[in-house]
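Every protein chain but one is kept in place in this view of the complex.
Chain nomenclature is as follows: A, B and C, assigned in order of appearance, with residue numbering initiated at 1 for each chain independently.
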């Protein structure tokens, strides 16, 4: 059984484990005040070409989303998100548990644009409703699509004009930035969003997301929020060492690039076999539509998620490639698929 | 500079890192549904000699405290804790952030007893005040003391009679159970408390606390709470592998035993030098009272916390020994202390 | 200018003010422990033909909704409501502010049925999502429709089978029960819902909603929740005296009946003039669709809400009749409307 279920099935890239080994007996201060965390943050700032951002290392995506969003909003303010957004459907009401409504927006492709936001603002005119304030986007999105630079810029302009906060969930940012269709640089982001994070967990780390706060008014006292929400690890070095390794050279991008290439291999072959897709995804997740009989056949040897029923005979499945996905397994999958299709 | 500041200055016990290495490329399901987590839970249940408890692996102490306490209480119910309790003074209002008051109880030794609780109940007669419901204790406590079996039994009886929940923070449970003054077995605990956790972070793991829910009515839907509070790690294997290693044999207790022995070495020598202590601590934290001049001298070579001012000339400091504390460093510290005292 | 904007434009029925006058200098205990509140509760229980329900008097609808729903749910549990539900769009995120997501359900007529609920349950299979638990319905609904007895019974059966809580917002319950299409008795309700409230504010009281908790497991400690959420009035007599007056005889129903008759007068005449309606409403709120030119003309003499744009030339408006609506004003409105239409 080989798994294409997600991008967190394996442990960590070996260089990360080695770095943990090598540093293991050094004594470091706790709670993110260790030398490795400082160096990792310094390095990421260099990659961002910015010294005026605040960076915090957190353990996971839900933790980062709930900590940031609850820190950024006042009690009567709400987040807005595409209905496919991770905070809406896969975080067990974590944002609402901090007191904030999320306004759900239906989209074609999992991406928000200014007209979506304008419609929400128009529908929330007064104090009998929540005040829409934070725009939550994911890049890449939960259905594999990515934001182009001009799309982000349009969102940012709209947010600035309407005093909204633009927050980007980057759990799969590596895959987005390494997509063949991408035109964004990591260093573009601080000018294009108010805060975002760089996902480590789904790109080769054991755990870890690097939250980058770009807008000054959102920075104050942020470590209090991390601690209060249970996210300040005693051995913060665990996060620092990993991000230091990921960004010491090009490892972060190499890993994401590998994942995308493996997904592309699958996509090209599937397309060649006239398979349709639920979404046009240029990142490490693809969503082919297959006959149920083929799916059953594949399930004997491969693990993946059945995403949604398309009709009585076909379903869309999700195939996820990761930094650790093996090319020979991809080839084997393609072979098995072709056999099943005939 | 050698640090006695805390028990989380180093990484993890090498066996844990090796286990991470060896399992690294195995594909596992996420969110704690991996094989290692299952095995670790099975193993801990065996050590507890109980199959009827629920066990969940979480990342850290504050996360575990806030998740458990908010899951266990209804909105109008409050926790009670010794004023030295970790949730009162060192978790940034994490419990209150979930909506619950903590009633602070002054104690001599950081430990609660039934008369403390009775006084709280007497002072909370009606619906104009919160309803005291959960008793939070730590073992070992934040000031190094430990609970004896009969003390826990008395608390449990009181809680049962008054329909209270007894919850034990075991961030340093290893040290408590390996104390020379301890008369508790790990397997005694399920009968003596309603829920508790076994701390890994402060006893040789990178991260990890194993929460044991003993009382049936507290078990339902607990994974929802972990996920909602941001504590369900995508790579749950990271927790499972570590606890499996700690409890595969006697490693957990060996590490705690080492920490206690190092603290005992310090205590014996300090006592021998007629040093007094803030508390009578039989665990891995000790709190000697030293002349400020001596403290200044020691600070040149050692890191530790100054706990509290005693008078204009003396302060109490905290020395913490851990699984990684080196015996030669302890000896060196004692030598340096003796020199400074003369 | 005469207002059909809502059913809370005037003060209270004169009998209520008289009752306040007459009792004014009697000394009573505070916080709902006065004689009037006790008598009012006893009287409502008689009307309900049940002694085994708990009744609490609260000040307003949002207060009642947020207090009850947050008391009834555990942290990971969510409410479900029609997208038109008051808690979704007109209470400023009050429920989310207590930590709970509301799952929005699109409906034709503002009413929920078991198939709506089944679809929600199907879409929430595990701990990565909230657990749907409480079904919020309004009777009459926010768009004037009402529940028939068999519809409520079907919902209750579904809720019982799926361990859900059925909660009815009765801010306009009087109007629903006095509708010409209604087949429910007030005394039917305790068997058909787990909790509901009888709205006073929109039916002749200054303030006041009587919450009836029918299900035993929801009753415990409820006064704590009222107090914690700021709803326990020091002069609880203000609520007791009003509900005593409303239920001392048939006043509650007389007032609601008057409101419905005034709405019916409007509806009959509007229908006779071939006016269409946004919804088929048999209660005290009606939603006729009028040409925008006619609306502009009417706005010179009457106040009402423009509910929604229908097309470029027409809009739906909301006309609300209340216990205090004057028949001659209704007649005048109809005259003015007819003139405007010609």
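We take it that a residue touches a chain if its C-beta (ideal position, glycine included) is under 8 Å from a C-beta of that chain, and two chains touch if they have at least 3 such contacts.
What you are looking at is a predicted structure, and each value in this text was computed from that prediction instead of being measured.
Only one of C:37, C:84, C:104 or C:201 touches the chain withheld from this view, namely C:201.
The chain that is not drawn here is touched, among residues C:2, C:253 or C:277, by C:2.
In the complete complex, the residue from B:129, B:218, B:273 or B:332 that touches the missing chain is B:129.
One of C:59, C:244, C:275 or C:289 touches the chain omitted from the figure, and that residue is C:59. On the side of subunit B, touch with the chain left out of the figure occurs at residues 75-76, 78, 89-93, 96-102, 104, 127-130. Even with one chain removed from view, subunit A keeps its contact list with that chain: residues 31, 70-71, 74-76, 98-99, 127-128, 130-131, 221, 223-228, 232. Summarising the interface, subunit C meets the missing chain with residues 2-3, 5-6, 8-12, 14, 17, 20-21, 23-30, 59-67, 91-94, 97, 201-202, 206-207, 224, 227-235, 237-238, 303, 324.
One rule holds for everything that comes next: only the chains that are shown with their structure count from here on.
Spacing of subunit B relative to subunit C, judged by their CA centroids, is 50 angstrom. Averaging Cα coordinates per chain places subunit A and subunit B 34 Å apart. Annotation for subunit B: residues touching 2 or more other chains are 224, 227-228, 232.
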